[in-house]
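The other protein chains are all here in position, but one chain of the complex has been omitted.
Note that the chains are named A and B in the order they appear, and that numbering of residues resets to 1 at the start of each chain.
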Amino acid sequence: MTTAHHHPIVPAEVSQTLGARLHGWAVTVDHKRLGILYVCFGLVFFVIGGIEAAMMRAQLAQAAGKIVDPATFNQLFTMHGTTMVFLVGMPVLLGMANYLIPLMVGARDMAFPRLNAFGLWLFLFGAALLYYSYIGAQGLYGTSAAPDVGWFAYAPLTNKTFSPGNSTDYWILGIMVSGFGSITTAINLLVTILVMRCPGMTLMRLPLMAWMMIVVSVLVIIAIPVLTGAQIMLLLDRSLGMHFFDTQNGGSSVLWQHLFWFFGHPEVYILVLPAFGFFSEIIPVFSRKVIFGYPLMVAATVSIGFISLSVWAHHMFAIGMSPALNSFFAASTLLIAVPTGIKIFNWMGTMVGGRIIFATPMLFATAFLGIFTFGGLTGVMLALVPVTWQLSDSYFVVGHFHYVLFGGTVFGIFSAFFYWFPKATGRMLCERLGTWFFWLLFAGFNLTFFPMHISGILGMPRRIYMYQPDRGLELWNMLSSLGVVLQGVAVALFIWNVIRSLRKGKIAGNDPWDAWTLEWATTSPPPEWNFDQVPTVGSARPLWDIKNPTDPDSNHEGSI
Amino acid sequence: MTSVSTLAGTALPELWRPSRGKTGMVCLIAAESCIFLTFVVAYLFYIGKSATGPQPAQVLELGLVIVNSIALISSSFTAIAAVRMLERGEQKKCWMWLAITIALGAFFVGGTIWEWSGLMSDHALYPTTNLFGTTFYSLVGLHLFHVIVGLVLLSTVLVLGLLGCVKSRHTNAFDLVSWYWHFVDAIWVVVFLTVYVIGR
Partner (left out) sequence: MRFSWFLFILAGCWCFATTSASAVGEGTAVVCAPTVQDATANINAGDLNMFNPVSVPAYEIRELAWLVFAVSAAIFVVVEGVLIWSIVRFRKRAHETGEPVQVFGSNPVELAWTIIPCIIVFVLGLATLRTIREVQLESPPAGALEVDVIGHQWWWEYRMPGTVADSTLVTANELIVPVGRPVWLNLQSADVIHSWWVPRLAGKTDVIPNHVNHLWFQAETVGTYLGQCAEYCGNQHANMLLRVRVVTTEEFDAWRTAQMQPAVVDESVAEGRACFLQFACMNCHTIDGISSGSFGPNLTHLMSRETIGAGVVPLNPTTLRAWIDDPQNLKVGCNMPSLKLDAAQLDSVVAYLLTLK
């Protein structure tokens, strides 16, 4: 064994000048720094996207609201959706994976560190391009500045005829460029997991999060290029006068929908599977039990990956597909509920018989189980084509996917943030503030999104800047808007917690949660080279094996 | 601190892990294939849907394209030969095969430009003319763009080689470039089938 190592909690760079430190962050190829940058930029956009949402809810708090004009409102929901999917979900999740995966598989860094840095800056450039539209896209005829075609940008609304000016071009280019960043990151993650695993780490000893990231990376590699291809076509239409989606010249708006949703539905799993990965690490540690049914979890993840590529047209049940196609996509959509259900049951099976510690990460994980079950069940309802003929493009759908994406992805992100913050910074987040944050967010979340299901059933379509009074919608919309206030307070508390804990948080030590995966075997924060020696593992829980030498997991491998 | 070193040193069976570069290249090729897939789907979707203007059967001629295709596909074999030669340390022969590969690729690019200029001048088929023009130029053009990227990569290897910077130990890296080139060739087969066989 080499000499003892003391990695200072406060990095040596503190003594450097501000310029040198910024330069250090700008040219870094360290996966941990890049991961932190991803998460920070993602959270900035989370706040921006949240402000956009709050403005929409202010407008909709009352019938025939007059806070913003229709053009602005249409920009708000376009930018909110685009921001939350591409500039919050993707970078934060991929950024966390970027930080954690090399540590979890016992690697020195990602497989392609420079490509990794390139991916981050591509994402940031794409994001900047999208938001630059607010000032740069003032087109002819006094048309809108920011994109206002919805995050799905259905043709032919995106055609030059109906969307003059440059706003839609900014949408195309911003998303395309950040998409290139996502593809490079996915390639990097996949190669890292497959190639850079430490000795002893067979595929069935990978942390479950690594398994989820394998599937996510494959989905990114398959799905994002399809969006890129469709966006290239749209760009050719708009700038060179081609006719891919030009319905006035025989082009098809249905083709755009097929291409967009062939990307769009796997995208939902790209956004939720990493969160599943976080929970698969967090729930066992706080239940003090090994994950229930590791092989089945892997199988369920892989089958979600496969099935998710064949469900895209359930976003298109109202476009008048043939009964045969409608039935096929209903069946595949119902089928995907099975592996998703298996995961929920396995997590609950992990909790049963455990000694559950309800620290903030576990609060979010538990709430996720309840909320995601609800969102999953409304998803089952929406798989039934005739029910979707009524409810598609209504607020019911808005409620549904926020239960899935907020309750799944965002709760996953916050859970992971509380869980791995000590590893990344060396300090704990304040548990008391964290508990307040959780309960406020939980209450605000339900208050905002549950009433949306009812608004939808009462006939309120999505993407309307005002609704008619006396249709029974006022109460539900007011409740939704009030919920935003709670969520806003919660997020403010969270930011305060982060700022305060960075300076005054309790020193974490290497392994504050008494956890079992490799990232907890190194210092907090880890040195630039991650591990002093290349670790070797004998099971999926190497640190459990060390802490319980009499009953190592390797004794149980293959027993189920 | 739980010392990682307690984890180290246990005797373990050798763990098979794939090559970093090859896995990365396979992923890149998969992603690129999906972009092509999108354009192929659009092409197939719009076959016969052009209301006006020249139709594929009226304007597409097979003669030149077949010569072109033969050139491109044989360039894959010359690329394999070049990699073999580098592996054996016969650098001069490697540069020769590589130069032939580049020449064949350049011939393909020239041939495609020739075909396009004919379509534009003789048949007034432009990307904006109709759906056929739109899908034809974009699919073939996307492939052409990839051929050009491949040529740039191959030329870089050749220039570095002639400068004396490429040794036998670089075979793996050169092999990856050749994989990309094979991918560009394989995609051409798909494009050819789509445009000149199914679509014509």
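The working rule: contacts are C-beta pairs under 8 Å (C-beta built on N, C-alpha and C of every residue); 3 or more make two chains touch, one makes a residue touch a chain.
Only a predicted model underlies this, so the values are computations on that prediction, with no experimental measurement involved.
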Omitted chain - touching chains that are shown: A
Touch with the omitted chain, as defined above, among A:L309, A:V380 or A:V485: A:V380
Hidden-chain contact residue, picked from the options A:S253, A:S310 or A:Q533: A:S253
Listed residues A:I222, A:M242 or A:L391, member touching the removed chain: A:L391
Positions on subunit A contacted by the hidden chain, ascending: 69-71, 74, 148, 150, 154, 156-157, 161-162, 247-248, 250-254, 287-290, 292-296, 318-320, 323, 326-327, 330-331, 334-335, 337-338, 341-342, 344-346, 348-349, 351-358, 366, 369-370, 373-374, 377-378, 380-381, 383-394, 443, 446-447, 450-451, 454, 457-472, 475, 548, 551, 553, 556, 559-560
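Going forward, only the chains that are shown with their structure count from here on.
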Between subunit B and subunit A, distance of the C-alpha-averaged centres to the nearest whole Å: 34
Interfacial residue positions of subunit B with respect to subunit A in the complex: 1-10, 12, 15, 17-20, 23-24, 27-28, 30-39, 41-42, 45-46, 49-51, 127-128, 130-131, 133-135, 138, 142
Residues on subunit A engaged by subunit B in the complex (per definition of touch): 1-2, 111-112, 183, 186-188, 190-191, 194-197, 199-202, 217, 221-226, 228-230, 232-233, 236, 240-244, 249-252, 255, 259, 510-511, 518, 520-523, 531-538, 542-543, 546-547
